[in-house]
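The block underneath contains the structure these notes are about, expressed in structure tokens.
A protein chain is absent from this complex, but the other protein chains hold their places.
Presenting chain A:
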Amino acid sequence: MATRQTASLARLMRAPAIILLLIWMAVPLAMTLYYSFLNYNLLNPAGTSWAGWFNYQYFYTDPAFFASIWNTLVLVLGVLFITVVGGIAIAILIDKPIFGQGIVRILVISPFFVMPPVAALIWKNMIMHPSYGVFADIAKFFGAAPVDWFAQYPLFSIILIVAWQWLPFATLILLTSLQSLDGEQMEAAEMDGAPAYSRFLYLVLPHMARAITVVILIQTIFLLGIYAEILVTTNGGPGTASTNLTFLIYRAARLNFDIGGAAAGGIIAVILTNIVAVFLMRAVGKNLD
């Protein structure tokens, strides 16, 4: 089928996409790398000079940097834990013979379609607000003192919001995987007297292993870039209590106008993300053949 003519036509058809993505990837990244070695502040552009490794050193010795790396880790792992465990449980529940399965499914996946600023503001104002939120109403009903979530547990509050947004994604993918499980195998195990937990442990979980890996890897890529949820709720505070790496770099670039520092942070973010990306690419690549 691949005559010379169709081969050159195919090349022509691929070219625009490849060229666009090449430019999109190479040009900004090269610029970031270049800026990361400059003393460059937008408030004083005339004073721009070569900085060598100074920006990296500065970033590395800044206590906020380690706080932000720690917060990034806690945020990612916290959300992953809630969404994977919750996702498995809910996927199994929805897969049971229940009435109105279609509607249950729709209700469960809905949070995924809520844009991040809306999700964060709904939770901040209507659910977790210390005087008017639903949590406060519940606390008052039981005679307890309402909690000021974003002041006392800023990172946990953000984890809760982000987990709510991503739980549907995990559930949906795990449910898709669960539904491809061989029903006869399960029945055979049941007839042989295998109890529910060992059926789960030895049949269901191994079957879902691949889907769980994909959920973890894809979510990690997105979770490393959490931004809007922090911006509209805590703005990274109190102090740096809920500042992740993305937010720290945003602050350096947009609030301190420190182009060099933000660029150095950006390069660090690229390295961290790539470590995860390598694993994701392998998982996806296996499926190509």
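Keep in mind that, in the parts below, a residue touches a chain if its C-beta (ideal position, glycine included) is under 8 Å from a C-beta of that chain, and two chains touch if they have at least 3 such contacts; residues count from 1.
Just so it is clear, contacts and distances are computed from a predicted model.
K.L.:
One chain isn't displayed here; going by UniProt, is it "(2Fe-2S)-binding protein", "Carbohydrate ABC transporter permease", "Electron transfer flavoprotein alpha subunit apoprotein" or "Phenol hydroxylase P5 protein"?
P.N.:
Protein name of the absent chain (UniProt record): "Carbohydrate ABC transporter permease".
K.L.:
For the chain that's not shown, point to the residue among A:Ala51, A:Leu75 or A:Val108 touching it.
P.N.:
A:Val108
K.L.:
With the missing chain put back, one of A:Ala51, A:Val76 or A:Ile90 would touch it. Which one?
P.N.:
A:Ile90
K.L.:
Kindly note down the residues of chain A that lie in touch with the hidden chain.
P.N.:
1-2, 6-7, 9-11, 13-14, 16-18, 20-21, 24-25, 27-29, 31-32, 35, 90, 93-101, 103-127, 132, 134, 137-138, 164, 167-169, 172-173, 176-177, 183, 187, 210-211, 214, 218, 221, 224-225, 227-228, 231-233, 235, 245-246, 249-250, 253-254, 259, 262-263, 265-267, 269-270, 273-274, 276-277, 280-281, 283-285, 287-289
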